[in-house]
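Excluded from the complex is one protein chain; the other protein chains are retained at their positions.
Going in written order, the chains are labelled A, B and C, and every chain counts its residues from 1.
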Amino acid sequence: MHLSRGTKEWSDLKLASLQEIRWHGRGGQGAWTASELLAKAAILEGKYIQSFPEFGPERMGAPMRAFTRISDDPINLHCGIYTPGVVGVLDPTLLKTVSVAEGLAEDGVLVVNTRESPVELRKRINLDGRKLWTVPATDIATKILGRPITNTAMLGAVARASGMIDLKSLEKAVGERFPKKLAEKNIEVIREAYKEARSE
Amino acid sequence: MTTEKKGWKEIPIAGVCWRPTTDYLTGDWRTFKPVRDKEKCNRCLMCHVFCPDGAITWNSETEDIGFNYDYCKGCGICKNECPQEAIEMVLE
Amino acid sequence: MASKWKFTIKDFAKKPETFMSGHRACAGCGPAIAYRQVLKAARGPIIATNATGCMEVVSTIYPYTAWGIPWIHTAFENVAANASGIETALKALKKKGQLKYDHVDVIAFAGDGGTYDIGIQALSGAAERGHDFLYVLYDNEAYMNTGIQRSGGTPHGAWTTTSPAGRVIPGKVEYKKPIADIMVAHDIPYVATASIAYWLDLVRKARRGLEAEGPAFLHALAPCPRGWRYDTSKTVEIARSAVETCVFPLWEAVDGEYALSAPSKVIALKPERKKPVKEYLKVQGRFRHLFTPEFEHVIDEIQQIIDKRWKRLLKRCGMT
Partner (left out) sequence: MAITKQNLRALNGDEAVAYAVKQSDVDVVAAYPITPQTIIVERFSEYVHNGEVNTEFVCTESEHSALSMSLAASATGARVFTASASAGLALMHEILYVTSGCRAPVVMAIANRALSAPINIHCDHSDSMVERDAGWIQIYVENSQEAYDSTLQAFRIAEHSDLLLPTMVMLDAFFLSHTLESVNILADETVRKFVGTRKIPLIRGHGGKLVPFKLDPENPITMGPLDLHDYYFEHKRQQEEAMQRASGIIKEIHDEYARISGRKYGNGLIEPYRLEDAEIATVCLGSTAGTTKTVVDQLRSKGIKAGLLRLRTYRPYPVEDIINALENVKAIAVMDRSHSFGAQGGPVFHEIRHVLYDASIHPPVVNYIYGLGGRDMPQSLIHEIYKDLQKILETKRVEKPVQFIGVRE
């Protein structure tokens, strides 16, 4: 009996304000950094946070996952996330081998880095219901950063799709994390992805 | 490729492994893949010797090499070391 | 003890892989290349044992194994003790006629952390007792499996996560421990250094180590793209540059007598061929912080230690 998001029990408890996000990427692509930056942005908005990777011997290139929790109340949970409200997929090649929508709540949002539109993508992956957003994160990152590091682009898209964090907090968190020049570029990436993200 | 996980009554004792890594395809880790130009290649086998994943195989009958894309991680060592510059790394 | 063994590139390619594809080392992994090359030298049958480390982890993520030969890992500090145990058991079984093999190649594999630091006691004991096995040190110069922490094998000036390029202290302060010389001092039959870039030299040395009656130690330089911060395609190129700049000279010591191997011998005979260490350092991100005005002097320190150790080696090889 997983206490899934959206059930009555879940809502009438302090858990109501708890948001859970799962990130899919490959070792070295920055999925963990995306999870951390979202948490560091949320803390700037006075929220309680948690961010953790699913740790294994993942080597560069191997599929891995990272998680973020954000809440108005202190977070006591210290276990995996099984019913995320938001899922971000940094690398479209994962769609072939990893079931990225597994456990996504009924009112959840799936955000995928791909050139396809949400409608085209939905045809390709079996996603019933839920909301689907896409963003060409690789192109945006390559254009602005010169490298296909898609974590900050995905942050912009997730912010747009979920509305759980505002851009100013993300920009501040990025500013604190990267050296000046790189921070400015990443902020540009976030803004661009925020604009480019498309829903159905 | 990851099948249903077994319970403790089904697995061998002492954590002894029972599947070869050849069952685990690492090919989807790569973003670039090596493509060989047959004319330029003189089968010197430098690529075979320096491949970390044993993904370049030798076929004694055809006396030629083959790229096993099930395992190639796209590191690009073969391209870098090929004396004939017969290998290009192509975006998947 | 010159080996009469002849081995061509075709023999190498035809020989089946005992370290199989599908292991989960990073793309461009130097140690994975070293493993494939060493195992091609084996006469077979083989029993292998590994210290904790990258190669142990990437090759045995349960339920998968990359090992087509018997293999055991027990802990981090004791691979030489494992090898001693295996070798002694084989000896006992053979004496009682319970061993169906005439000879088994026993090979111990360990990284730099498992050899320079936590495993040196077991290694020294095994050498002193004279067990008949080949110890292969794959040297990627830091604890890569736990996330690139400094080890006794990390070179002076190199960045790691526990010897960071700080504002006050730029990278590792101490110098790389001369582990192979230490093993020669154990008076064991065979010690050699090798680089994965010179594959035939490495394979021949592995073979000589296996043929040696008693303990043999092969120190193989195996660059790591993740930890040394360079593009995955440059692993072999950097392993070659290490020899060309005399950062990692190739030699062997048979019963304690040092002799330069061909790739280093050509430099000894024509010193102008010796390239400056800067060429080796500038292509690796772990040395990037040294290419700044305030830490440039560390590059000179590195060149000095390289030159000092190169002169000492030439003397030992009777070439000065």
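For the reader, a short list of remarks on this structure follows.
Just so we're on the same page, a contact is a pair of C-beta atoms (placed from the backbone, for glycine too) under 8 Å apart; a residue touches a chain by one contact, two chains touch by 3 or more.
Quantities reported herein were computed from a predicted structural model and do not represent experimental measurements.
Across the whole complex, the hidden chain's contacts among the shown chains comprise A, B, C. Contact with the omitted chain, checked across C:G85, C:P164 or C:G256, is made by C:P164. Touching the missing chain, out of C:F19, C:Y35 or C:F76, is residue C:F76. Set against the missing chain, the residues C:V106, C:I120, C:A212 or C:A242 yield one that touches it, C:I120. Interface with the hidden chain, as seen from subunit C, comprises residues 52, 56-57, 62, 73-77, 116-118, 120, 143, 145-147, 149-150, 152, 161-170.
One chain of the complex is left out; on subunit A, the residues touching it are 1-3, 9, 12-15, 36, 39-40, 43, 48-53, 55, 57, 74-80, 82.
Interface with the hidden chain, as seen from subunit B, comprises residues 5-9, 14-15.
Following the convention adopted for this analysis, only the chains that are shown with their structure count from here on.
Interface comparison, B-C against A-B: more C-beta pairs in contact at B-C.
Centre to centre, using the average C-alpha position, subunit B and subunit C are separated by 23 Å.
The distance from the centre of subunit A to the centre of subunit B, with each centre set as the mean of the Cα atoms, comes to 32 Å.
Within subunit B, contacts with two or more other chains are made by residues 26, 29-30, 73. The set of subunit C residues touching two or more other chains comprises 24-27, 225, 232. Residues 9-10, 12-14, 17, 19-30, 32-33, 36-37, 59-60, 62-66, 68, 196, 199, 225, 231-237 of subunit C are the ones that touch subunit B when the two sit in their complex.
In the complex of the two chains, the subunit B residues touching subunit C come out as 11, 15, 17-26, 29-30, 44-45, 48-55, 58, 60, 68, 70-71, 73-77, 79-81, 89. Across the complex, subunit B meets subunit A through its residues 1, 26, 28-31, 73, 92.
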